[in-house]
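Let me give you the structure first, and then I'll get to my questions.
Every protein chain except one is present and positioned as in the full complex.
By letter and in written order, the chains are A, B and C; residue numbering begins at 1 in each of them.
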């Protein structure tokens, strides 16, 4: 079963729309630029908020991960397709899906979808690779077992649907 | 009666805590700096989000104000006291209270309060003066009557408590 | 004698224009919002860049202050008047002047001036109080003597003009 906010309609004509977790984001002036739309780097913030809330939903807050386990999750690689712009006051749905979960890294499929239009429109599509780093020296380290288990449990639950 | 989210406790020892509207904000990595706390300019974003949601609660979205009425609300003056820092993953309550409502401007009292600590702590206190501007030339113009009425109604409702 | 970039003309009709240090800033899309002008919180970034470069000009880089001396300078209070907006591609001059230098804090007068117009225009005027904090617990601590001496030397040099 997919976790998602009940008010998020499926994305029309997009086979990847089934990615699992969904976090709502509202567009404020701070997010826009003089072109009248959301600034291209801001979508990366939105996608990180969604990953953070997905992690929190699994029981792990990032600040506690640094403080208690000495690890942090850092973006290692990303690619983004900008299909349509988001605008001031838009209500967005930012989706998180797991593509690959490895010993010291994860790869996510992410989508940003507009909820404002009369039909939902896919605005941005991204792949984001996250590395697990030791906070003390910023070098790669294994994802702690309980967290890795939580990821796999979440992933498997998705596959059952 | 004060409009506020029911989960926001009163701020201990702060007579201004009664300011009316409250908007919850979560702190993400994007908001912090290398000092380990929220970057000082980011609190201005938080305060604008709260004013925007207060305005939306009164029935007015900023994007529609520009498009339909040709006006926008711009910060004209502000002063901020930084009392304690907010940190990664903190859940904050951003309050909005009206100090003065004039023909072409408004003055707000705003407070940012931590909800994470065992007791709520006032982190930031600000006064923000907003001017109503004609979008076409960015010059001052009167606040449209229906909006002004909504402001006064909200203000009076506060006074009854 | 005032330190300033030679290409910065005096601000017309502004007695405070003599504030000492000047740092040039260019406006990019990232700095603007859908109102078509620089977002109000962004001016705080500009003012911090200028304070950082003023400090560097005195011989102190912020990263080294944390690493070698365990201190950081944090904004404690600020007030800003927004007079005219800056726009995309504008070339700005951000000025730093010392109002008060105390044992554990400093107060600056800052101004942001447009260099693009046919005559220079004062866009933003601010007072910023900075506190010296111990990095380990973010509590106030005295400004180290050599740095305090550098501040006073700079301040006195200003007074000679």
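As a working rule, a residue touches a chain if its C-beta (ideal position, glycine included) is under 8 Å from a C-beta of that chain, and two chains touch if they have at least 3 such contacts.
Just so you know, these numbers come straight off a predicted model, no measurement behind them.
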Residue among A:37, A:94 or A:141 touching the omitted chain: A:37
Listed residues C:49, C:69 or C:115, member touching the removed chain: C:49
Chain C, residues in touch with the chain not shown (by the definition above): 26, 28-30, 45, 48-49, 52, 61-64, 66, 87-89
Residues of chain B in contact with the chain not shown: 29-30, 32-37, 39, 41, 87-88
For chain A, the residues touching the chain missing from this view: 34-35, 37, 40-42, 44-45, 48, 63, 66, 72, 74-82, 85, 135, 138
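Note that only the chains that are shown with their structure count from here on.
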Centroid distance [mean C-alpha coordinates] between chain C and chain B, Å: 26
Euclidean distance of C-alpha centroids - chain A vs chain C, Å: 37
Residues within chain C bordering two or more other chains: 34-35, 37, 41
